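First, the structure itself, so that you have it in front of you.
Yeah, one chain of the complex is gone here, protein chain that is, but the others are all in their spots.
Now for subunit A:
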Amino acid sequence: MMTLNAMDQVLYEAQRQGRISFYMTSFGEEGIVGSAAAMDPNDPMFGQYRESGALLFRGFNLDQVMNQCFSNDLDKGKGRQMPVHYGSKQHRFHTISSPLATQLPQAAGAAYALKRSSITTTPNSNGKEDGQCVICYFGEGAASEGDFHSALNMAATLECPIIFFCRNNGYAISTPSVEQYKGDGVASRGIGYGIDTIRVDGNDVWAVYAATLKAREIVVTQNKPILIESMSYRVGHHSTSDDSSAYRPKKEVEDWNLHDNPLTRMRKWLTNQGWWNDEVQEITKKQIRADVLKAFGDAEARKKPSIPSMFEDVYDCLPQSLVEQKNEIMELVRKYPDYYRVHDFAKEQQ
């Protein structure tokens, strides 16, 4: 949680300085980490974009974060997507897609596939074959898309082993949740689709953990979806392209941050247990910040992915049209190397 917070601070600032093109913070929503902790590391994850905490929990490291945000030659996504659009097969985290809610029916399909293949393939990390479970994150705003509704209905009728995890943070950019829906949050919809649902205090990490753990148990033992609505508050701006003072009072943000923040609550709990104090806090914070800055500097110094790599992965191999376009563009690049700043890009790997 502290790493997530430190990383968000550095990368948010870096965007302000024009060093990366875009960023989205998880300020106020660090409690998401509890859900990742309750899952098996082999469970497939589908995210929306504000779930960096879940991915970090899985072991996606700071270098990987920074390489993606700088779209450098070590970015596994080959520098194609905007910052925070992470993906990692190693961590069974499907690559983020900006169009909202598209991941929901996909996650239901993935869950159905898991159900069909769970007998034959990967056991869980603990070696037990008690079945796997997909977790799919989305915002309360995205839940207004048609894809949300088809996903829940399909997962319910086809009995898919999946947890739909709604991060209800009160806003979809400027639109407050009171303008997003008239019903009782997103949770009430689960009931309508015949899905067992629980609403949880998203700023209480342990509550998020406990709810997700129980949900997972139900999913894998009874082969049916569960919906979790996790109530939190988006303390940060929507993204670096947004200034939330245009649509919500500063006081509202300050109040949430002061009185109901997952980091502060976790810290208090640890302190009450006698496992944490101000000194440990300071030392840990310093160390984490140093780690973040180190990864940041390393990633920033690297070149962009090689130019020819941009033609890869459209298909499994290049169709004729792309071969021709690649040849034309590479010829221009050779002809005008300065104009195309070829030195900013890594050399083609042979």
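Quick note on the criterion: a residue touches a chain if its C-beta (ideal position, glycine included) is under 8 Å from a C-beta of that chain, and two chains touch if they have at least 3 such contacts; residues count from 1.
The definition used in the following text is that contacts and distances are computed from a predicted model.
Comparing "DNA-directed RNA polymerase II subunit RPB3", "Ras family GTPase TEM1", "Dna replication complex gins protein psf3" or "3-methyl-2-oxobutanoate dehydrogenase (2-methylpropanoyl-transferring)" against the UniProt entry of the hidden chain yields the protein name "3-methyl-2-oxobutanoate dehydrogenase (2-methylpropanoyl-transferring)".
Among A:Met2, A:Ala113, A:Leu158 or A:Val333, only A:Val333 touches the chain left out of the display.
Within the full complex, the residue among A:Leu213, A:Leu270, A:Ile288 or A:Met310 touching the omitted chain is A:Met310.
Along subunit A, the points of touch with the absent chain fall at residues 21-22, 71, 78-82, 85, 97-100, 141-142, 144-147, 172-175, 179-181, 241-242, 246-247, 304-305, 307, 309-311, 314, 319, 321-322, 325, 328-329, 332-333, 335-336, 338-340, 345.
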